[in-house]
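With one protein chain held back, the other chains of the complex are shown just where they sit.
Chain IDs A and B follow the sequence of writing; residue 1 opens each chain.
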Amino acid sequence: MSEHVHVHPKLFYVKVFLALIVLTTITTAVAYVDLGIFNTVVALVIAVCKASLVVLFFMHLKEQTGMTRVVIIAAALWLSVLIVITLSDRFTRHWFPSNGPWEASAVTAPQSQ
Amino acid sequence: MSTVAVEAPSLPEVHYLNADYGWRSWLFTTDHKRIAWLYLISITVMFAIGGLSATLIRLNLIEPSGLLFEPATYNKLFTAHGLVMIFFFLTQSIPTVLGNFLIPIMIGARDVAFPKLNLLSWYIYVIGALVFVLSLISGGVDTGWTLYTPLSTTYANTNVLSATMGIFIAGFSSILTGLNFMVTIHKMRAPGMTWFRLPLFIWAMYATSVIFVLAMPVIAITLALIALERVWHVGIFDPGLGGDPILFQHLFWFFGHPEVYILILPSMGVISELVAAGCRKRIFGYSFVAFSSVAIAAISFMVWGHHMFLTGQSVYAGLVFSALSFAVAIPSAVKVFNWTATMHKASVSYDTPMLYAIGFIGLFTIGGLTGLFLASMGADVHLHDTYFVIAHFHYVMVGGAIMGYLGGLHLWWPKMTGKMYPEAWARFACLLIFAGFNLTFGPQFILGYVGMPRRYAVYPAEFQVLNVMSSAGASILALGYLIPLIYFAWSAFRGPIAGPNPWGAKGLEWTIASPPPTHNFEVTPIVTEEAYAYEPEAAHVG
Partner (left out) sequence: MSAEVHGAILVAEQFDDFEQQKSADAFGMWLFLVTEVLFFGGLFCGYCLYRNVYPEAWAAGSHLLKVQYGAFYTALLICSSLTMALGVRASQLRLKTSLTVYLVLTWIMGAAFVYIKLRYEWYGDYLEGLVPGPHFAPHGENLELINHFHALLPHVSLFFIFYFCMTGLHALHMVVGVGLLTALLILTQQGKTTRGNYNWVEIVGLYWHFVDIVWIFLFPLLYLIGGRYV
């Protein structure tokens, strides 16, 4: 039986490849410019763009069912849960002021009879 | 229990057990039903090992000064008990035995999506179990099942490396099983078997498989990091070198908490089936129960910090974890309410499967509620690392998960073997287990409340009475577990023939022969009715 699978022309893939190379060049070049905190932001944004290109076009996500998208989003979401909550623990430890080390209560324990 | 057939049932001439003979036909099988048996036997062996360590623990605790063991040895015992029971028995129990056997049949398929992968999963499990047992035999581990750093990575002089490698290997077995089940449920349902006609066991297994896929890889990488640090002393978790031991705990419990839902969700799925069959009635609030499984799976990933309230974790994070832990109790409660609503005004049979289900509902409720006490940060300050925690999780894992497993084994035993187990002995064993279990773990709530710490080989003399009660209960519980082992084995060979549907229950598995043919269905069924489509009249008798 014949399948109705959409076959892209070779040029399609070459274009995606070139876009990826361009983005790689950009991200490397930007690293040599001082943007402070934005160096990280730009690098990650570009990385996400490149990953999206690979997922959408090389991995054919554009032609896939919704379930596959759900699966990918779930993976990204769960990874962010792990990272964000772990980091949020570490960086909110000083939000609640404490009175210092645990001290024995001023009230003495009742004497046992 | 009313029988459906008029004439005496007979075994089918050819079924999956006699379709092929010889050890090769078993060890190289790709039949999901045979693979279920392979798992059943292997995990029973591991249960015996875990049970042996539990026996030794309870024996030791008869005396306040420790009857049998030095603390160093005692540490190895409770570590072995925890690691074996969790990683080599409970994680596999319902998913690989009942799940493997039933999932394809319940959805109307001939087998799982990847049968050879299924067999590979079993081999990976066996290899992992062998590596782990070797590590036990050659000295064991003494870090507690949670393997906290830097004890496990730097200071322990026990077999941490080989034990973690055994668990690492077995973890891949679970990942592949979860993956297999998810693809099977998505892609291989029979025509007409829509998501909302699926038995609730399938919903529960699906949710469990999602957790397998998302949580188990994290423990895998965490175990690899322990191994790395142990071998090369590089300092990932070593504070002396700038590492953070709490990072380990975050990574561990990100897996660890969803893991305990891996342990309970399948059991909840079984209970839905037991209650429906035992009441001959559609489960009340089907979609609520179905969605609650998914909700539990999702929320379970966001509560792990409730194991870390006393580690110096941020109070803000603790608040969020505590609140979400309360939230995750809600879908569990939804299930309990729906099961009891199903039983309301139903014709409830008191056969063994239903007895286990009723026992589950009571014991799981106690276990779940005490979990809420622990989820409250203030109470947890006093209860953490005490016997209260131990009692809590044994109520859910033994009173919950294992009762569900046993109930399911009893319900589907006739399907798996074509033979019926002896009902009187089965009820007796169930009651023995119930009584023994409560005597073992009920006193432990009190022990924890009055301050006995967990993982201690010795204790103050005033706790002895409760400890002796607990140990006495354990001996009754052990007897209760032994009895089914005997009568199940007996019934497989000498039991009365059960027929396709001894319970008169609804579900695709009851429409095929007992035992089923290798390919389950002669003709792919076309599903036209809802799950649990019992006649309305039968639900309201008496």
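Criterion: a residue touches a chain if its C-beta (ideal position, glycine included) is under 8 Å from a C-beta of that chain, and two chains touch if they have at least 3 such contacts.
Model, not experiment: these values are computed from the prediction.
Enquirer: Please identify, in ascending order, the residues of chain A that touch the omitted chain?
Expert: On the side of chain A, residues 1, 3, 5, 7-8, 10, 13-14, 16-17, 20-21, 24, 27-28, 31-35, 39-40, 43-44, 46-47, 50-51, 54-55, 57-60, 64, 67-68, 71-72, 74-76, 78-79, 82-83, 86-87, 90-91 touch the unshown chain.
Enquirer: In the full complex, which bits of chain B touch the chain not displayed? Write them out.
Expert: Touching the missing chain: residues 30, 109-115, 175, 179-180, 182-183, 186-188, 213-218, 220-222, 225, 228, 232-236, 241-244, 247, 250-251, 519, 524.
One rule holds in what follows: only the chains that are shown with their structure count from here on.
Enquirer: Which stretch or stretches of chain A touch chain B in the complex?
Expert: 67, 74-75, 78, 81-82, 85-86, 88-93, 95-96
Enquirer: Which stretch or stretches of chain B touch chain A in the complex?
Expert: That would be residues 186, 214, 218, 244, 246-247, 250-251, 254, 301-302, 305, 312-317, 320 of chain B.
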